[in-house]
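Below you'll find the structure I mean.
Note that this complex is displayed minus one protein chain, with the remaining chains in position.
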Amino acid sequence: MSKGRLEAFSDGVFAIVIALLILDVRLPAGVHVSIAALEQVLPRIATFVLSFVVVGVYWVAHHNMLHFIERVDRSLLWLNLLLLLCVVFIPFPASFLGTDLRSPLAVRLYGVSLIATNAAGTLFWSYATLGARLTKPEVSREFAWRIVGIHSAPIAVYAAAVVVATIALALSLTLFALVPLFFIVPNRWLRRAVGP
Amino acid sequence: MSKGRLEAFSDGVFAIVIALLILDVRLPAGVHVSIAALEQVLPRIATFVLSFVVVGVYWVAHHNMLHFIERVDRSLLWLNLLLLLCVVFIPFPASFLGTDLRSPLAVRLYGVSLIATNAAGTLFWSYATLGARLTKPEVSREFAWRIVGIHSAPIAVYAAAVVVATIALALSLTLFALVPLFFIVPNRWLRRAVGP
Amino acid sequence: MSKGRLEAFSDGVFAIVIALLILDVRLPAGVHVSIAALEQVLPRIATFVLSFVVVGVYWVAHHNMLHFIERVDRSLLWLNLLLLLCVVFIPFPASFLGTDLRSPLAVRLYGVSLIATNAAGTLFWSYATLGARLTKPEVSREFAWRIVGIHSAPIAVYAAAVVVATIALALSLTLFALVPLFFIVPNRWLRRAVGP
Partner (left out) sequence: MSKGRLEAFSDGVFAIVIALLILDVRLPAGVHVSIAALEQVLPRIATFVLSFVVVGVYWVAHHNMLHFIERVDRSLLWLNLLLLLCVVFIPFPASFLGTDLRSPLAVRLYGVSLIATNAAGTLFWSYATLGARLTKPEVSREFAWRIVGIHSAPIAVYAAAVVVATIALALSLTLFALVPLFFIVPNRWLRRAVGP
C-alpha cells in the first residue's frame, strides 16, 4: 500500500462525509415552505455547520500527520481505517443532535463520537511515530510527543462537555465549537507547538 | 498542505455536491408513476438543473482561481473550507426552492446562499492575491482586482433577485439563471476580462 | 483547465452516480423483512443493475474519448458539464422506473434520458474532433466519424424502445439492456470499429 493511495482514499472519504452532512438539513416530508418551517430546520443547520468545521479540522489534522509519515505498513493501514470509521460515523450523532439540540443524551453521544475520533487519531499517530517506526528522519521524539498532546487534549474538553451536558447544555455546545476554533484562529499556543 | 491536495479535496467535494443534487428529485413515497406525478416533480427538476449549472460554474471559478495561486498557507486553507461550506450548503436552499418554486421565501434563501458563496469566493481570491501574497509572478495587481470584480458582481445581481422576489418572482429566477449563462455563453465582456 | 483535472472531476462524478444508484434499493419505511418485501424490491434491484451497467459503459466511453483528446478549451469544458448533467440525472428516471417497471411512461422517461446522454456525448466528441480542433495528431477524420456513429447509434435503439413502450414493454427493456451488452461482450463489429 503506497502512502499516495492511502491519502487519496482518505481524502475521498473525508470529502464525502463533509458533503453528506447537508443531506440531514431537509424539510420533513409534506411540510410547506414557511418561516416557521425554516425555524424548525435551524438546529439542523447549526449542527451541520458545527460538524462541517469539526470534520474539516480532522481532515487538516489527518493531512498534517501524513506529511510527517514516510511509509505505510499493514497495521497503519488498519489504524487509518479505524480513524475513517470514526469520521464516517459522525453524521449519525450529528443527525441525532440536529433532531434535538437541547437533549443532553444527543450532546453526550456527539461528544463520545468526537472522543473516539480523537483517540483513533492519537493511536494512528502514536503507532507511526513513537519509536520512529514510519516517520521521516526530521521528526524528533519530542515533536512526536507534542503532536500526541495536541491530538489528545481535545478528548479532555469533549469529556468535560459530556459530563456537564445535563446541567449546562449551552456550555457543552460551546466547548464543541471552541476546539475547532482553537485550530482555525491563529494563536500563540498552536504556533509554538507546530510552527507557522 | 500542498496545493495539489487542496485541489483534489475540493474537486471531490464539488463532484459530490453536484451529484447529490439529484437525490432531491424523487417521487414522494407511495405516489404512483403518472404524468401528474411527473408534473409534481417538475419544479424539483428545474431547481436541479439550475443548481447543477450554478455549482458547475463555481467549480470552474475555483479551478481558475487556483490556476493563478502558487502556494497555499494555513489561512487560505480555512478560507477554502469556508467556500466549500457555502457550496455544500447549496443543496438545502435548492431543496427548499424545489419544494415550492413560487415561494418568495425560498427564492430569497436561495439568493442569500449564492451571495454567501460569491462573498466567500471573493474573500478567498482577495486574501491570496492582494499584496501578491500567494500568487504566481505573472498575476498583476490590475488582473487581481479585475477578478475581484468578476467574483463580486454576481452578488449585486443576486441581491436584486432577493429584493424583487416578493413582487416579481419570475424575474428573480431569471436573474439566478442569467449569472451562470453569462459565464458559459462566450461573450465580449468575459473575454476582455479574463482572456480567451 | 488541464485535461487531467477535467478527467479527475468527471471520474469523481461518475463514481458517485454509480454508487448513489443503490440508495434507491431500500425497503419502504416500516416494512418488515420478509420474502414478500424482498419481492417488492426486485424491480428496484433490476433497475439498479441495468443503470449501473449503463453508467459504467458511459464512464468507459468518456474515458475512451478523452484518450484521443489532447487539450481542453472553455467550450469543451461546458460540453463536458452538459454530459455530466445528463449522467447525474439518470438516477431519477432509474428511480421512476424502479417504482413501476411496467409503466410505459417510466420506460419512456428512462429512454429519453439515455437519448439525451448519448446526444451530449456525441456533441462532446464532435466538437473536439471534427476539424481536428482538440484531438491528438493520430486521430484521423475517418476515425472521428466512426466514433460519432458509435455514440449516436444507441440513440436509434433507445428511440425504438421509447416508441414501442406502450405496445411491447418487455421489448423496450430488452433494448435498454442490449446496448451496454453490445459494448461489453467482445464482438466483431466493435473490434472492427475501435480496435482490440
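Think of it as A, B and C in the order they're written, each chain with its own count starting at 1.
By definition in this document, a contact is a pair of C-beta atoms (placed from the backbone, for glycine too) under 8 Å apart; a residue touches a chain by one contact, two chains touch by 3 or more.
These numbers come from a predicted model, not from an experiment.
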- Message: Touch partners of the unshown chain, restricted to the chains that are shown, please.
- Response: A, C
- Message: Going by the contact rule already stated, which one of C:26, C:71 or C:102 would touch the omitted chain in the full complex?
- Response: C:26
- By the document's definition of touch, the residue of C:2, C:34 or C:166 touching the omitted chain is C:34
- Query: In terms of residues, what is the contact footprint of the unshown chain on subunit A?
  - Reply: 1, 5, 8-9, 12-13, 16-17, 20, 23, 28-29, 74-75, 77-78, 81, 84-85, 88-89, 91-92, 95-96, 99-100, 103, 105-106, 109
- Item | Residues of subunit C (touch criterion as defined above) contacting the omitted chain | 7-8, 11-12, 14-16, 18-23, 25-27, 29-30, 32-35, 38, 41, 45, 48-49, 52-53, 56, 59-60, 63-64, 184, 186, 196
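The rule is simple: only the chains that are shown with their structure count from here on.
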- Message: Using only Cα atoms, superpose subunit A on subunit B and state the rotation angle in degrees, rounded to the nearest 5.
- Response: 90
- Message: Nearest whole angstrom, what separates the Cα centre of subunit A from the Cα centre of subunit C?
- Response: 38
- Which positions in subunit B touch two or more other chains at once? 8, 12, 16, 20, 23, 29
